[in-house]
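Following this message is one structure expressed as C-alpha cells.
The other protein chains are all here in position, but one chain of the complex has been omitted.
The block that comes next holds chain A.
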Amino acid sequence: MEGFKTLLYKECLRFWKVGFQTVLSPVLTAVLYLLIFGHVLEDHVQPYPGVSYTAFLVPGLVMMTVLQNAFANSSSSLIQSKITGNIVFVLLPPISYREFYMAYVLAAVLRGTMCGLGVLLVSLPFASFSVAEPLWIVAFTLIGGAFLASLGVIAGIWADKFDQLAAFQNFLIMPLTMLSGVFYSIHSLPDFWQGVSHFNPFFFMIDGFRYGFFGVSDVSPWMSIGVVTVCFIVLAIITLQMLARGYKLRA
C-alpha cells in the first residue's frame, strides 16, 4: 500500500505545485461563465419553479468543473510522463496496476473536487441556493469524478502526443459536458434532443448533482446514479484491463 499512497501523494503534489493552472484557472473560468450567462439570462429563463437561472447554473458549473478537471488531471499527468519518459519511475517499482489505477483516479477526483468546491465558494455571493440532499451531491461528485478520471487514464495512455489528447478533450469531453444540461434544463429542448440527451452520461451526472441542491431534477436521481455507476464500472473494467495488459505502457 505504501507504493499506492506515495503515487497518490505524488499526483496530488504535482497538481498542487501548479495550482494557478490546475485549480485557480478552472475556478475563474467557471465564475466567468456564471457572471456572463447569469447576467444575460437571469431575467429571461427560469428552469425550475422558484429557482433563479443563476442559482440553477451554479450546480451545473460546479459539476462541469469537477468533471473536466478530473479528466484533465489523470490524462495530462500520464501523457506528460509518457512523453518526457519519466513514466519509468512509476513502472519500475513494485506497484500493481490496481494501485496505479486507484492512485491516478483518486488524485484526479481530489483535484476535480477542489476545483468544484472553489467554484461553489466563489459563486456564493452571486446566487442564493440551499442544499436539499447533500449525500447526492457527494455521491455524484465522487462517481462522476471517478468516471472522468478513468476516461482521463484511458486518454492519457492511448494518446501518443498532446494533439491527440487535445482532440479527445475538445471533440468528446467538451461537447458532452456542454450538451449535458449545464446551462439549461433538457425540458426546454425539443423531444428529439431530449431523447438524445439521455444517451449522454454527463447529463445524468449534472442532473443528479443538481438534484442534491434543489431536490428537483429532469430525471429521477436514482436513475441518474444507476446510469453513472454502470458507466463508471464499465469504464473502470476497460481501464484496468488496459493497465493489466500494459497497453502502451509496457512494450
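Operating definition for what follows: a residue touches a chain if its C-beta (ideal position, glycine included) is under 8 Å from a C-beta of that chain, and two chains touch if they have at least 3 such contacts; residues count from 1.
One rule holds for everything that comes next: contacts and distances are computed from a predicted model.
Taking the options "Glycine--tRNA ligase beta subunit", "Quinol:cytochrome c oxidoreductase membrane protein", "ABC transporter ATP-binding protein" or "Hydantoinase B/oxoprolinase family protein" in turn, only "ABC transporter ATP-binding protein" matches the UniProt protein name of the chain that is not displayed. The chain that is not drawn here is touched, among residues A:7, A:51, A:64 or A:78, by A:7. In the full complex, chain A makes contact with the omitted chain through residues 2-3, 5-7, 9-10, 13-14, 17-18, 81, 84-86, 88-96, 246, 250-251.
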